[in-house]
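Note that one protein chain is taken out, while the other chains of the complex remain in position.
On to subunit A.
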Amino acid sequence: MSRILVPCHVKGTVALQVGDVRTSQGRPGVLVIDVTFPSVAPFELQEITFKNYYTAFLSIRVRQHTSAHTTAKWLTCLRDYCLMPDPHSEEGAQEYVSLFKHQSPSMTFPKWLSHPVPCEQPALLCESLPDPSRVSSEVQQMWALTEMIRASHTSARIGRFDVDGCYDLNLLSYT
């Protein structure tokens, strides 16, 4: 199953603040980012990937249009998903994150995340070791990735550091 990037428009952040007056001391703790999808064709959203920058908790709400007659509703897909275990320290502050779609039988959406991803997800993992033959077949699928890694590695153990026997150097380069 091939996956493609869905073009989306990410608007600037809007701070949620009580009242109209923006004071220098009142730093908002909640920022909202609007993401719209200009493409008209329906799609199944599989994964949202982003790089964090000091956001501690993430909530995702989607507005879904079902038909022309009913009004669009806002649904909460994700509430307070923890990105930084300790918001006052650097853990998770600049990490790359992926959020996945999970099937939920009670809802059928042509697009959007169909089931909220709870913070307790790790409990769903299988506790035992995976089946080796299944893992090895998955390894085959990962081979494209390793080929890419291999291309960037020098294979020779006894690596030569000179160029055709020459290692006459003047100065170090700053670039």
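In the analysis below, a contact is a pair of C-beta atoms (placed from the backbone, for glycine too) under 8 Å apart; a residue touches a chain by one contact, two chains touch by 3 or more; residues count from 1.
Going forward, contacts and distances are computed from a predicted model.
Per its UniProt record, the hidden chain corresponds to "TBC1 domain family member 19" from the list "Translation initiation factor eIF2B subunit gamma", "Nucleotide binding protein 1 (MinD homolog, E. coli)", "TBC1 domain family member 19" or "Dihydrolipoyl dehydrogenase". Think of the hidden chain as still there; on subunit A it touches residues 49, 51, 53-54, 86, 88-91, 93-98, 100, 124-126, 130, 135, 138-139, 141-143, 145-146, 149-150, 153-155, 157-163, 166-175.
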